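First the structure, in the form of C-alpha cells, and then the observations on it.
A single protein chain has been omitted; all remaining protein chains appear in their positions.
Lettered A, B and C in written order, each chain numbered from 1.
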Amino acid sequence: MIDFSVFQNSLPALQVVVPLLLAPVAVLVTIPFLSWLIALFGSIFCLYSSVSLFLLVSEFGKINYYMGGWLPPYGIEYIIDDASAFMIVLISLMGVFATVYAYQSFKSEINKKSQSKVYGMWLLALGGLLGLVTTGDAFNLFVFLEISSLSSVTLVALGSKNDKRALTAAFNYLLIGAVGATFYVIGVGLLYSITGTLNIADLTLKLSELTDNNSMKAGISFIIIGLMVKAAIFPLHIWLPSAYTFAPSAVAVLLTATATKAALYVLARILFTLLFNADEFTIIILQWVLLPASIVAIFFGTIRAVFEKNIRKLLAFSSLSQIGYITIGLTLGTASGVMASFIHIANHSMMKAALFMGVGAISIQLKKNIEVIDLQGLSRQMPITSSCITVVILSLLGIPLTIGFISKIYLLKAVFSHGNWPILFIIVLTSFLALGYAWKMIENIWMKEPVTTTINLKDDPKIYIPLIFLSIFNILFGIYAYPIVNAAFSASSAIFWKAV
Amino acid sequence: MIHGILGIWNYWIVIILMMTGLFIVISRHNLVKKMVGLTIFQTSVFLFYISLGKVQGGTAPILTGYKNTLYSNPLPHVLILTAIVVGVATTALGLALILRIKNEYGTIEENEIASFNTEENSK
Amino acid sequence: MLDSMNLITLALTPPLIAPFFIYLFRNNENLRDAVGVIGAFISFYATINITSGILNGTEYNLILLNIFNDLSLSFRVTPLGAVFGLLCSGLWILAAIYSIGYMRGNNEKKQTRFYVFYSLSIFGALCVAWSSNLLVLFIFYEFLTFATYPLVAHKETDESIKASRLYLGILVGSSLMLFLPAIIWVWYSVGTLNFTDGGILQNNFNPNHASVLLFLFVFGIGKAALMPLHWWLPAAMVAPTPVSALLHAVAVVKAGVFSILMIICYIFGTEFINSSGSGIFLIWASTITLFLSSIIAIRQDNLKARLAYSTVSQLSYIILGGAIATNYSVIASVSNIMMHGVGKITLFFCAGAIYVSAKITKISDLNGIGYKMPLTFIAFSFGALSIIGIPPFGGSWSKFYLLLGAAQLELTIIILILAISTLLNTYYLLDPVFRAFFMERSNDIKISHHPLTVMPAVCSALLVILLFFCVEPLLNLIYLIVGKI
Partner (left out) sequence: MAEFFINGFLVFLLAVIAIVAIQSIKVFSTVMLAGAYSLISAIIFVSLDAVDVAFTEAAVGAGLSTVLYIAAMKHLPKREKVVNDNTFFALVVCLVVGCLLVWASFDLPQIGDPMAPIHQHVGPYYITNTKTDMGIPNLVTGVLASYRGYDTLGETVVIFTAGLGVLLLLGDGRNNRDENE
C-alpha cells in the first residue's frame, strides 16, 4: 500500500528523480514506441508533480525539501518557491509538448536502433533541467548543469544523420559549455572559500555580512559568466546558432523551450539573491556588463536573422535577440523588470517551441535543413501547419491579442517606470526590425505559389497536434493574460528581495 | 603585505596553471589538444579547491580516534571527487565526438572543419 | 428592443462570424457572396439602434474579460464612436454589394480569402470605433492593419507584395515605435487608459511633455497618413478597388483620424490641448500636409493615386479640426469623418466601375467617356462636389464649421491655406468629370457594364445629397461630444 502523503511530501525530489530513473528503463526497453511511452509518462509525471507543487506553493508558500533528511547547510536542499515552481511548470509543460512531438521527429531523423537510447537521453535532459531550477545548493547546481549539458550535447550530435555539421555544433557546445561550467565551479569555489558554505540561501546570508570583498565580486562574476554561457547571452552565445540549426527538430524544440530558459532563470536567481548586499557592484554587473551585452545581442540577433536564409538559423538568431529582451528586463534591477523577464521567459519558450515544431514538420518531410524559399506556397500544402506558424510569428512580433504583446507591454512598462529612454527606443526599434525576418516567412508561406520542393508536403496530425495546442496558447494567454502575469508577478517577488 | 603574498602565492601558481589550460582550449585548433587543455584547466581548478581545504598541521580527514587531532576540511574533497568524475565523463563524450568528426570530415583541425562548413553553407 | 450588451454583440458578431460562413460556402459563389451582404444589414440595423439610443442618452457597454488587473477587453459606445460605427457598417452594405460586382466583373482569383479578410477588417474597424480604452483601441488598430494586409497584397504580384510590405512597414512600424510607447506612457503616468469625457491627462500629466506625447500619438497612428507617414496610402492603391473604397477611404484611414480624435477628446481633453499648447505643432503639421498633398494630387495621372492624395489631404482637414480643438472645429472634424467617408467611397466606386467597364486607370484616358457611362460620372461629380465643400452636398457643412473654428482663433494664414487648398481640390477632383464630358475621344472603347458596380455608386451619391439636408441627427450626435467637453 503506498502511503499517499509520503508520495506527496517527496514530490520535490520525485519530479527530478523519476525522469532520471526512468531513463535507464527507456534505454533497456529497446522498442522505440515503448521507450517513447515511457518518456511521455515521465514528462507527464513531471507536469503532474510540478503543477501540484505550484498549487501547493501558491497556497502555503515556499517548500524546503531536505535531501536525505540532512538539514542545510550540511545537506542538500531543494527549494520550491513561486519562482522555481513557475519554472518547473513551464519546463515540464514544454517537455510534454516536445515529447509528443518527438516521436515523429525521431522516427524519421534518427536510426531505429538508437531511438530507445535517445528517449533515455531525452529524459535525462528533462530531469537535469528540473533539478537545475529547483536545487538550493550551489554545487549540486553544477552537477545538474553537467547532466543537462552532456545530454543536450549528445542530442544535438544526433542530428548528424541528416547533416554532419551537427557534430561540430555539438562539439563546440560541449567545449564551450564545459569551459562555462568550469568558470561556474571557480566562482563557487571563490565564494565557498570566503563563506564556508554551499547552500545558496546560507551563502546569501554570509555574503551580506561581507562588504567590498574582491573574492566575492570575482566569485559572483565567474558564476555569472558560467551561466551566461548556458543562457547564450551575447557574446557567449556562439554555440547556440549552429546547435539549434543542426539538432534533430524535436531537440531544437526542447533546447529552445527549456534549456536556455532554465539557465536564464538560474542567472536571475543568482543575480538577485547573491548580489543582495553589493549595491554598487550590482549596478556595475547589471548596467555595464549585462545591459550592453543584451543591447548588442538584440541588434546582432535581429540583423543576422534578417539576412539569414536558413530558417532554423534565422530562428536561432531571433532567439538570441529575444534572450536579449529577457536580460534587459533583468538589468533594470526593479521588480517590474524581473516580472517582465519572467513573462517573456514563459512566452518566448511557447513561441519558439511552436516555431521550431512548425519548421521541423517541414524539414522532417524534406529530410534536409530548410531555407526560407522552401516555404513557398506552403499554405496550399500544409494549411494547418501554416496557420499555426503564422499565428506564432505574429506573436513573436508582439502583435496584440498574442502573448508576445503581453511580454512587450510589460517590458515597456518596466522600462518606463525605470525611466530609461534609450532602452525604450532600442526595444521598439528592434521589435520593428523583427518584422524584417518574420515577414519574409509569412510572405513566402501565403503569397507565393508552391515550388517543386514543397509540392508533396502534407499536414501530419502526429506533428501538428502539439503545434496547434501551442498556437492556441499563444492566443489564449494573449487575450486572457491573467495566469501568466500573476504567476510571473509572484515569481518575481519571490526572487527579488529588494524593497519592491 | 609580504606575509599576505606568501600566504596566497599558492593560489597564484594555481591561477597560472588554470590559465595555461584555458589558453590551450582557446588557441589550439586540434580538437584533441583542446580536450587536453580542458582537462588541465579542470585539474587546476581541483587543485584550487583542495588547497582551500588544507589546514596547517592538519591530517587527512579520516578519524584517528585521538582527541585534538586537526583534520583538513573534508567538504572540498567530496566536491572534487564528484568533479573529477564529471570531468572524465565530459572527456569521454568529447572524445567520442572527435572520433565521429574525424570519421565524417577526415580531419580534427578546427580551421579545416570550419572552412569545410562554410563551403557547405554557401552551397 | 434589445438591451445595450446585446446590441453591441449583434453589431460585432456578423463581421466576426461571416468569415466562417464564407469559408463554409466557398464552393457556392452566390451563397458565399450573400453572407457579406446579410451580415452588413444585420450589423447596420444594430448600429442604427445604438445610435438612436445614444441620441436618447442611453449608455452602451460590453465588458468581455479582464486582460490584466486594471485593463479589460471591453467596449463602450461614445458619441464619436457612434458616428464612426454608423459610417463603417452603413457603407459596408454598399461596399459588400459593390465588391461582388467588382470581383466577378474582374474575374479576380482567391475571392474567398478576399471576402474573409474584408469582413474581418470591418470587424476591426467597428471594434476600434467602440473601444472603451486605449489598449483595446490599439489592439484592434493593429488587428485592422493585419486583416487588411492580405487584401492589399491580394494580387500577389511583385508590385503588390512590395506595396503591401511598405503598407505594413509604415503602419506597424509607426504604431510599435511611437503609438505603443505613448500608450504605456499614459498608462504609467495616469494609471488608467479608459476613454473619459473631458480627458484624463488634466492634472495628471506634465503639460510641458504634452506636446511630445501628442507627437508620439499622431505620428504613431500612421493610418491618419500625416506627412511624412502618408506613403502607404498611395502604395496601398494596388489593392482591388473595393478595398481602396471601403478600407482606404473609410475604415482604415478613418480609424486613424478617429483614433486621433478619440485621443484628443477623451484622453487629452480639448481643454488640456489648449492650455498646454500642445496642439500648435499639430495645426501646422496638418496644414502643411493638406496643402502639399493637394499639390501632389494635381500631378497624379492615375485616378486612384489622385484620389489617394485627396484622401491624405482630407484626413488632414479632420486632424486640423482636432488640433484647433474648439467646439466648431471638433464639429467640423467629426462631421467630416462622415461626409468625406461617403463622398470618397462614391469616388472610389466610380473609379472601380470605370476600371471594370473600360479597364481605364489613367485620367488622361478618360476623355469623352462620360456619355458612355453617364450615371457613373454624375455620381462621381456629386462625390467630388461634396468633398470640395459646395452646397447642396454634405461636405459643405464640415468645411463651414472648420472655417468657423479657424476664424474663432483668428488663424488667418490657415484660413488662407484652406482657401487655396479648396481651389486645388476643385481643380483636381472635377478634372476627370470635365474630361469625360467635354473632351473629344480619339479612339473608340468597348464598355461592358456590371450593374452591381454602378448601383452602389449611385446610392452613395444620393446619400451625399441626403446628408446635406438631413444633417440634423448627425449634428445632434456631435453636440453630445462638444457639449460634454
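In this section, a residue touches a chain if its C-beta (ideal position, glycine included) is under 8 Å from a C-beta of that chain, and two chains touch if they have at least 3 such contacts.
Given the structure is predicted, the values throughout are model-derived calculations rather than measurements.
Enquirer: With touch defined as in the header, list the contact partners of the absent chain among those displayed.
Expert: A, B
Enquirer: Which one touches the absent chain: A:Ile63, A:Leu190 or A:Ile298?
Expert: Missing-chain contact among the listed residues: A:Leu190.
Enquirer: For the chain left off this view, which of A:Val143, A:Ile389 or A:Ile403 is in contact with it?
Expert: Among A:Val143, A:Ile389 or A:Ile403, only A:Val143 touches the chain that is not shown.
Enquirer: Tell me, which residues in chain B touch the chain that this view leaves out?
Expert: Interface residues of chain B facing the absent chain: 4, 7-8, 10-13, 15-24, 26-30, 32-33, 35-37, 39-40, 43-44, 46-47, 50-65, 70-82, 84-93, 95-100, 102-103, 107-109, 111-112.
Enquirer: Name, in rising order, the residues on chain A that touch the hidden chain in the full complex.
Expert: With respect to the unshown chain, the touching residues of chain A are 17, 20, 23-24, 27, 67-68, 70, 73-76, 111, 113-114, 117-118, 120-121, 124, 127-128, 131, 139-140, 143-144, 146-147, 150-151, 153-154, 157-158, 160-161, 186, 190, 192-198, 206, 213-219, 221-222.
One rule holds for everything that comes next: only the chains that are shown with their structure count from here on.
Enquirer: Need the CA-centroid distance for the pair chain A / chain B, whole Å please.
Expert: 28
Enquirer: Centroid from C-alpha atoms only, then distance chain B to chain C, rounded to Å. What do you get?
Expert: Once rounded, the distance between the two centres reads 69 Å.
Enquirer: Once bound in the complex, which stretches of chain B touch chain A?
Expert: Touch list, chain B to chain A: 18, 22, 25, 31, 34-35, 38, 41-42, 45, 48-49, 52, 75-76, 79, 82-83, 86, 89-90, 93-94, 97-98, 100-101, 104-105, 113, 117, 120.
Enquirer: For a test of understanding, state which residues of chain A touch chain B in their complex under the given definition.
Expert: Residues in contact with chain B: 139, 142-143, 146, 150, 153-154, 157, 160, 164-165, 167-168, 170-171, 174-175, 178-179, 182, 185-186, 189, 192-193, 198.
Enquirer: Of all residues in chain C, which touch chain A in the complex?
Expert: 65-69, 73, 135, 138-140, 142-143, 146, 150, 153, 156, 161, 165, 168-169, 172-173, 176-178, 180-181, 184-185, 187-188
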